[in-house]
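See structure below.
Every protein chain but one is kept in place in this view of the complex.
So, chain A:
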C-alpha cells in the first residue's frame, strides 16, 4: 500500500459516502469493493470479500437518513486490510462489524457540522443571496469532508494492516468467534428494519413464506424467486383489488 493509494481510497470513500447521487448504489459494499479492487489491483478477491461484507448489510436501509451502521466505511477499511494481509472473507467480516459502528460516529460528526451551513443560509436568505445559499449547500459541506472523511480514512487505510495484524495476535479466540457469530446475526437487523418500514401487517406472511420456502428449496436461484414473488404480488393485488382502491395511499 502506497501513500498515494491510501489517499485515492480516502477520496473514493468520500465519493461513496458523502450523500451525492441519492439512490444510486455507490454506498454499498459491492460497489466499494469494485473500486478498491481496481485501485489495489485485485478485483476478483476484492469482490469476494465485498460479497461477504455485503451479506451482513443486505437489508440495511436508512429510513429518515439515520444509518444503523456504516457499510461504506466497513468496506473501505476491511477490504484493503483483508487484501493486504490475505485474510479470509469471514475474518474480514469480523473487522467490518466494529468499523461499521465507528462509521455511524463519522456520520454524526458530518451532520452536526452541516448545521453550520444552514445558519449561514439563513443569513444569505435575509439578503436574498441565492448564490450564497447554493454555496452553503453544494460547496461548504463538500469542503468540510476533506477533514471529516478523506484525511482520517486515508490514514486509517494506510496504517490499518499493521495495526490489525498486531491486534490479531493478541486478541483471544473467543472474541474472533464472537465477532464472526455477530456477522451471522447482524443481517437480521437490516431485514428487521426493512420489514418495519415496508411491512403493513397483512403482508408479513409473505416474509415467512419466502423464508421457509428458501429453507426447503435453497438450490433455486434468486432470479426465479423474484419472478415467483412478482406472481405473488400480482395475485395479492388481484384478490384485494377493491380493498386497496378504497384504502387510499394516505
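Methods note: a contact is a pair of C-beta atoms (placed from the backbone, for glycine too) under 8 Å apart; a residue touches a chain by one contact, two chains touch by 3 or more; residues count from 1.
Everything below uses one rule, namely that contacts and distances are computed from a predicted model.
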Self-check item: Listed names "PTS system, D-glucosaminate-specific IID component", "FAD/NAD(P)-binding oxidoreductase", "Cbb3-type cytochrome c oxidase subunit I" or "Biopolymer transporter ExbD", matching UniProt entry of the absent chain
Solution: "PTS system, D-glucosaminate-specific IID component"
Self-check item: Contacting the left-out chain in the complete assembly, out of A:3, A:163 or A:237
Solution: A:237
Quiz prompt | Among A:4, A:146 or A:192, residue touching the chain not depicted | solution = A:192
Quiz item: Out of A:3, A:146, A:159 or A:204, which is the one that touches the chain we can't see?
Solution: A:204
Exercise. Against the chain that's been left off, what residues of chain A make contact? List them.
Key: 18-26, 28, 30-31, 33-35, 37, 43-45, 47-48, 50-52, 54-56, 58-59, 61-66, 68-69, 97-98, 101, 104, 111-115, 117-118, 121-122, 124-128, 130, 133-134, 136-138, 140-142, 174-175, 177-179, 181-182, 184-189, 191-200, 203-204, 206-216, 218, 221-223, 225-226, 228-230, 232-234, 236-237, 240-241, 244-245, 247-250
